[in-house]
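Have a look at this one.
As you look at this complex, bear in mind that one protein chain is not there, while each of the others sits in place.
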Amino acid sequence: MLKLTSLSLEDAKRLIHAAEVKAATIGSPSNIAIVDAGGNLLAHVRMDGAQIASISHSINKAFTSLACKLPTHVLGQDAQPGGQFYGLSNTVEGRIITFAGGVPLRSGHELVGAIGVSGGTAEQDREIAEAAKVAL
Amino acid sequence: MLKLTSLSLEDAKRLIHAAEVKAATIGSPSNIAIVDAGGNLLAHVRMDGAQIASISHSINKAFTSLACKLPTHVLGQDAQPGGQFYGLSNTVEGRIITFAGGVPLRSGHELVGAIGVSGGTAEQDREIAEAAKVAL
Amino acid sequence: MLKLTSLSLEDAKRLIHAAEVKAATIGSPSNIAIVDAGGNLLAHVRMDGAQIASISHSINKAFTSLACKLPTHVLGQDAQPGGQFYGLSNTVEGRIITFAGGVPLRSGHELVGAIGVSGGTAEQDREIAEAAKVAL
Partner (left out) sequence: MLKLTSLSLEDAKRLIHAAEVKAATIGSPSNIAIVDAGGNLLAHVRMDGAQIASISHSINKAFTSLACKLPTHVLGQDAQPGGQFYGLSNTVEGRIITFAGGVPLRSGHELVGAIGVSGGTAEQDREIAEAAKVAL
């Protein structure tokens, strides 16, 4: 048997709140999603004014970061033409997102969940996700 | 042109909070999802202990109620063998759910969104969704 | 944070071995799959002579039992016409299986994974899954 640690819903709400505050501060209404250690959705919000394509993007960025154990912007580099994982985009039932905004969440060295943010520029999405991570 | 009214994220959070309180009261940890007037996800939570199949069920119950303008338990009657909509289950890209827990939300006569609850018995899911509706 | 326990690959191999022995004993070549506490595939085997439709059935029976916290034959009763979960079959991206052969695996009261068996009659599949469960 393996002993694991995973985010609770309370953790997810605290992280989402931090992301919402950052998103409001920088004026980038966003979709924000949190998955647990198993890659399963824990919570999601779409801020008023955020685009609907980003619903799926936020959920799948969180899933991707958890499932690949890496931030999505790092995967995006390896997924470029000529990169070692070219063709990675959209694998795993179309769920792998290779642009910025997904960040794994660790407690010590253990992967306990991930956050995905979508709605702004790549830089804004990543900035909001990183800000939320601090609230962990 | 059409004038529309739709739930905001603030509305969604208030409804989800009411659903969480009811779910805790009756001891049925649930997934709870809210969609807006366009059928698009506004917010979702998975309470600790709620099963992961219900993530998809809650989101799609909310979608179904909005998209069909009916509670999912009513659709379930029409979807039975011999019913007028037999075969309805899982249509629309697999998103139509025909068991209880999805309820449309109206402001006056206008459909402004829907809630989907999943995780307990059909009766519990419906009870929680109805309780949240009061918070509208 | 939540503290969880999940099957390891070693656990999965032991359970699969027990299932293979039982399947050979009763003459029902099977697909056997194990998922962890997050519903993610840990291991799968297709015994020589087992049908290929059962690859997906075994994996999704294991997923269903974990995701719904119930054996698939129990879900099958509620999913019948007139049942409280009629329409459940094939929900969650087509992954919910409502016939026998999927069984949740618990350590004490905690859900740590699930097994799915497919290839024989409903009764055979269930018998093999139950036999493997004893090896937990």
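Labels A, B and C are assigned to the chains in the order they are written; within every chain, residues are numbered from 1.
Just so it is clear, a residue touches a chain if its C-beta (ideal position, glycine included) is under 8 Å from a C-beta of that chain, and two chains touch if they have at least 3 such contacts.
This is a predicted model, so every value here is computed, not measured.
K.L.:
Under the definition given at the start, what are the shown partners of the omitted chain?
P.N.:
If we consider the entire complex, the absent chain touches A, C.
K.L.:
Which of C:L4, C:A43, C:I97 or C:A131 touches the chain that is not shown?
P.N.:
Counting the whole complex, the residue in contact with the absent chain is C:A43.
K.L.:
Please output the residues of chain A touching the missing chain, sorted low to high.
P.N.:
Touch set of chain A with respect to the missing chain: 2, 38-39, 64, 66-69, 81-82, 84-94, 96.
K.L.:
In terms of residues, what is the contact footprint of the unshown chain on chain C?
P.N.:
Residues touching the hidden chain, for chain C, are 8-9, 12-13, 38, 40-48, 52, 55.
Criterion: only the chains that are shown with their structure count from here on.
K.L.:
What topology does the chain contact graph adopt: line, ring, star, complete, or other?
P.N.:
complete
K.L.:
Between chain C and chain B, is it the same set of residue numbers doing the touching on each side, over half shared, or a different set?
P.N.:
Counting which numbers both chains contribute, under half are shared, so the two copies meet through different residues.
K.L.:
In angstrom, rounded to a whole number, how far apart do the mean CA points of chain A and chain B lie?
P.N.:
Roughly 25 Å, centre to centre.
K.L.:
List the centre-to-centre spacing of chain A and chain C in whole Å, with centres computed as mean CA coordinates.
P.N.:
30
K.L.:
Hunt down the residues of chain A that sit against at least two other chains at once, touch-wise.
P.N.:
Within chain A, the residues that touch at least two other chains are 8, 38, 40.
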